[in-house]
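Supplied in structure tokens, the structure appears directly below.
The complex appears here minus one protein chain, its other protein chains still in place.
As written, the chains take the letters A, B and C, and residue 1 is the first residue of each chain.
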Amino acid sequence: MSEVEDRLRQRVTELLDDGTVDLFIGYAEADAPLKTAVHVVRSTTDADALVWDARCAANLAALLPDLFRRPENAGNEWAPPRVGILAKGCVSRSIVGLIKAHQIPRDALHVVGVGCRGVVDRHHAARLVAPAQLAEAEFLEGDRLRLRATDGTERDVDLADVLLEGCLVCRHPNAVLSDESIGDPVPTSDRPRFADVESFAERPIDERWAAFREEVSRCIRCYACREACPNCYCTECFAEETAPRWIGVTTEPSDLMLFHLGRAFHQAGRCVDCGACVSACPQGIDLRLLTRKVNRDVEALFGGEVGVSLDRPEPLQQFEMTDDEGFLTEP
Amino acid sequence: MDARMLDKADLATVLERLAQTRRLIAPVEDRTGAAFASVDEVAAIRLDYRNTSLSAKEIVFPQTEPLLVFRDGAAEERIPAAPGAVLFGVRPCDARSLTMLDAVFRGGETEDPYYAARRDELTVVALTCNEPGPTCFCTSVGGSPDDGSGADVLATDLDDGLLLRAITDRGEVLLGELDAGRPAEDGEIEAARDLAARAAERMENVPVPTDAAALLATFDSDLWSDLAAGCIGCGACTYACPTCHCFDITDEQKRGTGHRVRSWDACTFPPFTLHGSGHNPRPTATARLRQRVLHKFSYCPENFGEAFCVGCGRCVVHCPSGIDIRRILARLDAVLTANSEAGGPTR
Amino acid sequence: MTETTGHRDDERGDWEPRIAAFLCNWCSYAGADLAGVSRIQYPPNVRVIRVPCSGRINPLFIVKALQSGMDGVLVSGCHPGDCHYISGNLYARRKFALMKSLLEYVGIEPDRVHFSWVSAAEGVRFAELLHTVVEAVREIGPATKMVKRIEAVP
Partner (left out) sequence: MSNPYVPYPVRIDRIAIENDARDLKTFEVAFLDAEHASAFRHTPGQFAELSILGTGECPIGIASSPTEGDSLLFTVKKTGVVTDELHRSREGRVIGVRGPLGNGFPIERMRGKHLVIVGGGFAFTTLRALIRYVLHEEHRADYGDVTVIYGARTPGELLYKAEVDEWRARDDIAAHITVDEGDEAWTGHEGFVPAVLEEVAPSGADAMMVLCGPPVMIKFTLPVVERLGFAPADTILSLEMRMKCGIGKCGRCNIGSKYVCLDGPVFTREELSKLPAEY
């Protein structure tokens, strides 16, 4: 157990004991390689199962809106719970976004910030051992990761080589909003953030189209990307609306493209590039292909990062008279 | 039944010949590890895979399938033609899942003609497991690394050779068609059994509650909200699952031309049971997860005589929240055991 | 699904682009109307959809139009500062900039989707704009990329 984990379990026990929170959302061990489970701690005995390491891929903020939504059959005595949550940088930014979108109340939250050194991309690790399956993964000294495959082979890799790409360029590894912090702050990456977007944009148009279509055609419509995302809190998604029916429910390519374009667009000015959608996708679709582009444009055109301040409205909730008009068609 | 030993060096030639007369579906490398695909180039087939990321159900129960096509009010059924397909190298758990899908789609009063057409034409060559995967638990749910249910031929990788054992008439026909290798020796069949037995020994033993009625009696227990605490309501588990078979039927058309199409659906999605009136009999993630688990382990045993889980462990791999069916089963089993010892009802 | 039918006879030599035009009620629709009553000629390729404000445009409208087989989309509202609802078009402008960029990024031809401002007094501008849009779409040919194919009775 790491020092941070030790401290985390201790603090969660205290928070539950002193009544600061009714429940605490963190991560626990899972019996599958490179995975952790979302862990909702309601009693102090469950606090000992909390873990914190590079396998903690889920964006825990995704669980928040439902907790504060009044149940259909709730009586008058229903009160929103007081919720504690472990927040790495991206999770804290999602929390900021949710508060500003009036989806969760700030005063019912107790945010425990933690510095994050990035999470492992499970699909990347799977690719390294394909067509065998990953049997086991073990963290080694010196930021190395040992991958054991089901065919008996073993390889050690630099952790940095198997992290989610968003983590490699993350500017906010530490919580931007917290009631307390555990562990030491993690230094910020200074790698160029949108190199991937820029290199994709340089490819010829039909190549881009083919790549987009192929990527999205892998989709099986399980909506794991959507459900894993804190921004997707709509009670009815456009993908499931029936009047009008925006998209068919099948895996016909244009419907898949429409879903993913719609999803990406709905992320505009709200995506914190946590990579939870990428980790969640059973098909290993590079969902960041689209969200990163939107993120880049939002920053380039309108300035500022999303989810870093409670005071400033998000980019699409405001405008400037001088906003760019280069995209307009003039007769 | 026929058992033949095929030199691995000859495998490609044999499969190439087969592919000339049959549609060959086999595991190929994929970014998720491995996936089933219709194979034109037999060199792409990878028998050194552990298991595919998604199950093989797509082959008999495609995610998207037109039932009817129509133009100007005239409809026509669209029964698939799938002459002589071979599913080569599927794992025994997935092969076994076909028997469960058979029970749903072919059992009861009405047969599903779309499923039947695909299934009737399919010969299944199952590749027995020499090594369990990290989340495998087939032996806990009535399967085994060399279970033959749903398969026509059992194949076993014996290092330099592939042992092929026909276990149905259809498998016999296929081996005859392959017309390759030499008759297998008893020692080789023995070796295959040993490999499977050793794989079984290395597999986790999950306590699985088998009393359908006792499981149903947990329906109102608080346990379920605890088990479902992390469930985010996606369909990753159900879509990866080889036995989940829920579907939707929708119409699509443009100017009078269109189709009635069926597509996978999932009981974990909130709108799945939503009535037109706005009422939803399963309004919470807890109710929906409970439905998924009880459907497999209580309702299906009641209706079909066995639990609809083959222990492939895919749902464990794919759940974004790390919900683990093995843990759920173990928790339920512990509760049921405690209750029966106390002699009290679970409710 | 192997057999498909095109959304129309693309092979025919007499293909004419079809443009979905989302026009705001207060400016652009009035501009189109003015072009009409002033008998200013503009191409007949446009199918007008009147919306209360350009801020009402859900970006899905645009993609949905392309999926439904439209060859081009035009979105038009009041000039900045002239919005009937004060600032609907200014919020919309940010969304449009992102949408235009995202569609190009994934490989949709830049000339499929057009945004422009047209006031109620600009009948001539509306006609000229349509001319520009129709010609730009004609240049790139029929839309194929996003179009939904629905299997039909053979």
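Just so it is clear, a residue touches a chain if its C-beta (ideal position, glycine included) is under 8 Å from a C-beta of that chain, and two chains touch if they have at least 3 such contacts.
Here the structure is a predicted model, which means the values were calculated and not measured.
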| item | value |
| --- | --- |
| Chain not shown, its touching partners among those shown | A, B |
| Residue in contact with the excluded chain [from B:Thr99, B:Thr210, B:Asn303 or B:Asn339] | B:Asn303 |
| Which of B:Ala37, B:Ala75, B:Val173 or B:Ala330 contacts the chain that the document leaves out | B:Ala75 |
| Hidden partner chain, touching residue among B:Met1, B:Ala197 or B:Ile249 | B:Ile249 |
| Touching residues (missing chain, whole complex) on subunit B | 67-68, 70, 73, 75, 77, 79, 104-105, 108-114, 212, 216, 219-220, 245-253, 256, 258, 260, 265, 267, 272-277, 279, 281-282, 287, 291, 294-295, 298-300, 302-303 |
| Subunit A residues that touch the omitted chain in the full complex | 242-243, 245 |
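Heads up, the rule we're going with is that only the chains that are shown with their structure count from here on.
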| item | value |
| --- | --- |
| Geometric centre distance via CA averages, subunit C-subunit A, whole Å | 35 |
| Approximate Å spacing (C-alpha centroids) for the pair subunit B, subunit C | 46 |
| Multi-partner residues of subunit C (each touching 2 or more other chains) | 1, 148 |
| Residue list for subunit A, restricted to those that touch at least two other chains | 248, 252 |
| Partner subunit B, residues of subunit A touching it in the complex | 27-28, 30-33, 35-40, 42, 58, 62-63, 66, 71-72, 123, 126-127, 129-136, 149-152, 220-224, 226-228, 236, 240, 248-252, 276, 279-280, 282-284 |
| In the complex with subunit C, residue positions of subunit A that touch it | 197, 200-201, 205-213, 238, 246, 248, 252, 254-255, 257-258, 261-262, 264-265, 268, 290, 293-294, 297-298, 301-302, 315-316, 319, 321, 323-325, 327-331 |
| Subunit B partner contacts - residues on subunit C that touch it in the complex | 1, 5, 7, 68-69, 148, 150-153 |
